[in-house]
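All protein chains of the complex are present and in place, except for one that has been dropped.
Each chain gets a letter, A, B and C, in the order it is written, and its residues are counted from 1.
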Amino acid sequence: MATNAARNTGILLIDCPDRKGLVAAIANFLYSYNANILHADQHQDAELKLFLMRVEWDLDGFALDEAQLRAAFAPIAEQFQMRWRLEYSTVKTKMAIFVSKYDHCLVDVLYRYRSGEFNCDIPLVISNHPDVRPLVEFYGIPFHVIPVTADTKVEAERQQIDLLEQHNVDLIVLARYMQVLSGDFVAHYPGKVINVHHSFLPAFIGAKPYHQAFARGVKLIGATSHYVTEVLDAGPIIEQDVLRVSHRDSLQDLIDKGRDLERTVLSHAVKWHTEHRVLVYDKKTAIFI
Amino acid sequence: MATNAARNTGILLIDCPDRKGLVAAIANFLYSYNANILHADQHQDAELKLFLMRVEWDLDGFALDEAQLRAAFAPIAEQFQMRWRLEYSTVKTKMAIFVSKYDHCLVDVLYRYRSGEFNCDIPLVISNHPDVRPLVEFYGIPFHVIPVTADTKVEAERQQIDLLEQHNVDLIVLARYMQVLSGDFVAHYPGKVINVHHSFLPAFIGAKPYHQAFARGVKLIGATSHYVTEVLDAGPIIEQDVLRVSHRDSLQDLIDKGRDLERTVLSHAVKWHTEHRVLVYDKKTAIFI
Amino acid sequence: MATNAARNTGILLIDCPDRKGLVAAIANFLYSYNANILHADQHQDAELKLFLMRVEWDLDGFALDEAQLRAAFAPIAEQFQMRWRLEYSTVKTKMAIFVSKYDHCLVDVLYRYRSGEFNCDIPLVISNHPDVRPLVEFYGIPFHVIPVTADTKVEAERQQIDLLEQHNVDLIVLARYMQVLSGDFVAHYPGKVINVHHSFLPAFIGAKPYHQAFARGVKLIGATSHYVTEVLDAGPIIEQDVLRVSHRDSLQDLIDKGRDLERTVLSHAVKWHTEHRVLVYDKKTAIFI
Partner (left out) sequence: MATNAARNTGILLIDCPDRKGLVAAIANFLYSYNANILHADQHQDAELKLFLMRVEWDLDGFALDEAQLRAAFAPIAEQFQMRWRLEYSTVKTKMAIFVSKYDHCLVDVLYRYRSGEFNCDIPLVISNHPDVRPLVEFYGIPFHVIPVTADTKVEAERQQIDLLEQHNVDLIVLARYMQVLSGDFVAHYPGKVINVHHSFLPAFIGAKPYHQAFARGVKLIGATSHYVTEVLDAGPIIEQDVLRVSHRDSLQDLIDKGRDLERTVLSHAVKWHTEHRVLVYDKKTAIFI
């Protein structure tokens, strides 16, 4: 699962009803146009009778350009009733970050971005507060403050969407952004908004999950990254992780320790999304790693 | 945290409002009667302003027998408004196991018991089905079948309590016992019934937690051991653990993998309880390990 | 990765130099004989320029019996210079267990075997001590005592091999068997002997690894299951796991806690081997799960 960074590859993500001959059809198609397959990963979901696949091949020597490939693959896709996406590793995701005051997730995402861990560009960071400006500008990224109140929310989201559209953003990462996005906003970016929630979902949905966890006396705390849908904290889960705590840990300890979890699960989600490893189906995700 | 098995020790478990001089008072008390402290572990809960302590000392050379110790310690306990328990490592917990048909937790508890991992005797195993009889009898433990239906539940619980009282049972372990105990039964054994629930509580309370977890698409499954209270799956948590799963895991895989989690979290709870390492306060547990 | 237990499937394990057209050739071959692929998992090792694959398909409706399949596949295998194995899920591995006095791994393997977690038969257990006889016979398995001393080792191993050959054993599991097998014995069963070593290899090779770990002051202890080769503790690693320890843990605590690790890593290895998920290459293993 080496990084896409230096690659020139094509990626197909496919799901369809499971049928005989699917693998052969896809493999033959790619082989007939001289693809050198680097990774192929498929899964048959026996309960749903679904076939899921991610295949990545070297474009060096491959016979088709994008338009040709789309045209040539369409009949196969139709024959097998596929939902499919075609991605190119050289086309970087345009990612915006939304943030408020907590900067632990932001600092991690920015550092990994600059280190080349993510296959993306970050044309802008948007915040409802000015606090993180120096950090964002240290990484040379334009920073926009758009305050949000109950009264100005509709207008603020309109400004946000304007900015996102200007920059052709196709992924929004909520790095502890403390505002709930409206249903309208979410509908604008289906499957394109990633949030980190500071609990092991579906435990402790909503506000102050560490407080809830502390009151319940759990022995592990968690964090979850997921796609945002119109229902709060209910979207498809991308990654989760947990950390052991004990009666010795105060509420503040839970909050402090949890920051490390939040960073990790969010960064994994961003990495996998920008490498086109995530396939959403049946309100869940398949992660091809 | 070596096992109590070969020890001859006294154990005090204390909780009270935090005040200056508590540690000095307890340490002086024990020292004045020639105690050799093997372990002392205390915790100051800053939120609740509580002091929690477990201290274990060698009885070899200690000046007081049980009655003398209780008499001598009572004034100190009163002065500091302590809730306190005195335990002796040589007095083994009398533990009953309740089980139905699933035997993975049972086989683990019985094996560890025979290996000396638990500081307990097991005078009987009670089941609502006859299936696990050979296993129980292999370990030389009397086995009682008490069928339970909606109609016979009151009578069945009366029989169970009769048996438990005959054997002076002071701990009941529900090793995947598939009946919900009545409030009356639970009230009979407060803080003395340990259950294992096959989810990371408070996620997936109630029936079929693996089905719920599978439907939600979680990336980790969990198990929880806890004391049973009148509210289902809401008692103080003793231990939790999780295991990574992916889209490749079917519902059956979750059930299969989860068995290992259930065994571990239940066995830890039994070990700690029988070594008098668990102190319940504020609907939570402090585990002194 | 559901269990093979109820399946009627064929499994191909393949490794060869990586070349274009490999996946297409294999997929076409299977499709042309009406295979319904249940799982296919391949890996391209970029460093070694190797292609590794495991494919499993439903035999229901498949056109070829074993002899026909071997004959039909041979030319493809030759064309691509494949090393390959064909397995059938209905042909259970014949597994022998070697054990001494410690029975924690044995009890776990036997329980999982009886629960159907392993796709194997266990025709016999061999020990150099009589201690575990009752446990083995509880599970209805013939038990053989073959004492081993420095003087009798050659003769003892001859007896062991005689018994193994009588029962057509094709997997030997060393469940904390405290004798080092001779090079001759190992050469008899290449890639067919699985051992569990009670450390995180390659740390703490050889005798008394918990003592070594305790002296070094490590913060995690480990266990490793691996194939046995002529070099002590140097064979291909199948599975490893670790557990956190602290200065509070005595040497005996390390030994006690380590038992749970040893059971887990050994059982995983047995499960994966008997489901034909392990492919050895370049002194390592690929585990197709």
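Just so we're on the same page, a residue touches a chain if its C-beta (ideal position, glycine included) is under 8 Å from a C-beta of that chain, and two chains touch if they have at least 3 such contacts.
Model, not experiment: these values are computed from the prediction.
Across B:Asn34, B:Gln68 or B:Thr149, the residue that sits in touch with the chain not pictured is B:Asn34. Touch with the chain that is not drawn comes from one residue among A:Val107, A:Leu163 or A:Ala215, which is A:Val107. Within the complete assembly, residues 1-3, 104, 107, 111, 115, 117, 134, 138, 248-250, 252-253, 256, 260, 264, 289 of subunit A touch the chain that is not shown. Where subunit C meets the omitted chain, the residues involved are 43, 45-47, 52, 200-204, 216-220, 222, 236-242, 246-248, 250-251, 282-287.
On the side of subunit B, touch with the chain left out of the figure occurs at residues 2, 20-24, 27-28, 30-31, 34-44, 46.
Rule of thumb we're sticking to: only the chains that are shown with their structure count from here on.
Both copies, subunit A and subunit C, contribute mostly matching positions to the interface they share, with over half of the numbers common to the two. The angle of the rotation carrying subunit B onto subunit C, fitted on C-alpha atoms and rounded to the nearest 5, is 180°. Chain geometry summary: the mean Cα position of subunit A and that of subunit B are 41 Å apart. One inter-chain figure worth recording: subunit A and subunit C are separated by 37 Å, centre to centre, where each centre is the mean of the chain's CA atoms. The residues of subunit A that reach two or more other chains are 43, 46, listed in rising order.
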